[in-house]
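These notes concern the structure reproduced below.
So, chain A:
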Amino acid sequence: MNVLEIRDLGVDYLSQTGAVHAVADVSLDLRRGEILGLAGESGSGKSTLANAVARLLRPPAAITSGSVVYHRQDGTAVDVLALKRDELRAFRWKELAVVFQSAMNSLNPVSTVGAQIDDVLRIHAPKMSRQDRAERAVELLQRVGISADRRRSYPHELSGGMRQRAAIAIALALNPEVIIMDEPTTALDVVVQRDILHEIRALREEYGFAVVFITHDLSLLMEISDRIAIMYAGRVVETGTAEALHRAPRHPYTLGLLRSFPRLHGPREELLGIPGTPPDLRSLPPGCAFHPRCGRAMEECSTRLPLLTRGTDGPDGADGADGADGADGEVACLLNGGRGVEEAS
Partner candidate 1 sequence: MIVLEGRNLTKHFTSARGPRGRLGKRPPVRAVEDVSIALRAGSVSALVGESGCGKSTVARLLAQVYPATSGELLLRGEPVRARRGAAFRDYRRQVQLIFQDPFSSLNPFHRVRYHLARPLRIHGHARSDEQERTMVAELLERVSLTPVEQFMDKLPHELSGGQRQRVAIARALAVQPVALIADEPVSMLDVSIRLGVLRLLEELAKESGLALLYITHDIASARYFAEDITVMYAGRLIESGPSEALTQSPRHPYTRLLLESAPDPDRVTPPDATRHGEPPSLIAPPGGCRFHPRCPVALPVCSSEAPGRTELGEGRWTHCWQAETPDPVAR
Partner candidate 2 sequence: GCSGGGSGGSGGGENAPPLIIHAVDAGTFQEDFNPYHLEGVNFGTSGMIHETLMYFNKLKPGEITPWLALKHEWSDKGKSVTFTLRKGVKWSDGKPFTAEDVAFTFQMLKDNPELNRNALEITGTEALAPDKVRIDFENTSYAKLFNIAGNSPIVPKHLWEKQKDPVTFTNPKPVGTGPYTLSKFSAQLYEMVKNPSYWQPGKPEVPVLRFPAYTANAVQTALQQGEVDWAGAFVPDIQKIYVQGKPEQNKFFFPPEGVVTLLPNLTHPILSKPEVRQAISLAIDRDKIVRVAERGYTKVAHPTGVPMPGGEAYVPPEYKDAAFKVDLAKAKELLKGVDPAKLKFTLLVPSPFTDWVNAAQLIREDLAKIGITVDTRGVAFQDWVSKVGKGNYELSIRATASGPTPYYQMRSMLFGGLAEPVGESATGNYQRWKDAETDRLIEEYAATEDEAEQQQATQGLGKIMVEKLPTLPLFYSPSWAQYRTNKYVGWPSEQDPYAMPSPYTSPDAAVVLLHLKPAAK
């Protein structure tokens, strides 16, 4: 069922002033064919997590713990972090593709869009003839709504939306099982963004790949994803279906995020926001990293590090999780009857 299982993943950025624990003890499952949303404030470690999974981290980043296991369609499991160079190359793009935030920057400015698709095909499908590759490139571009004659265009000749589409087309080239999209629409207009979201959904229906969709726009995620994971200061603090999270967020941070977005429809709700500023990853507060900004923090919160568990209550206690939805989600908060560990240091 799961196509990707992340267990206790930790990533540090080493620097002279001490290691930045950008990702700490993250465990996440990605199910076949689902869209998993990953949200969190800037700097919470979303991109780092994505890059770790794709093995794209560069020094000074280093994976310090954990494992990433990929399950092929035929059932064999692959330890992604242990792949050798050649295996890794095959794994990338055939099994897992990435779409980056800014397509302008992720397309090679000096070669045409078609050539960049061709590049992938040539390496990974060496048996394809030149003719076939060209046809495939056209097909892919048309699939994302770019006309065939744009194949010979350079990235700078395309508009922002088209570039993003091209990047998606490249990601689709080899029918991967998993596509990681790191803020694929942040640089775009809402209207164009909307179009692209539709595109992604439609393609997903057609090809059945799973998507990890990263953004800091929670309301966007709620619309597009099946499940959502919220990150704070390098840790996943809550997961759940989009609906459950929308209806009954359980972590105070999730609630705060949700209540920071003004709504367009319906009555004007009061916006809560979250006081304070995001923490410095170099010196996290002890216990729950969120407790200094949390309106409901208890004594314990500053000493015990909450673990991700299937909680029972929402932060409001009253809302409660009901039935199947809630059972699917996990939360790392002591308020939710969550267990915590005593801070070692």
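If you want to know what made the cut, all candidates are chains of the complex that A comes from, given by their letters.
In the analysis below, a contact is a pair of C-beta atoms (placed from the backbone, for glycine too) under 8 Å apart; a residue touches a chain by one contact, two chains touch by 3 or more; residues count from 1.
This is a predicted model, so every value here is computed, not measured.
Within this complex, chain A touches only one of the listed candidates (1 or 2), namely 1. Residues 41-42, 145, 159-162, 189-195, 198, 202, 216-220, 222-223, 242, 246, 256-257, 260-266, 268, 271-275, 277-278 of chain A are the ones touching candidate 1 in the complex.
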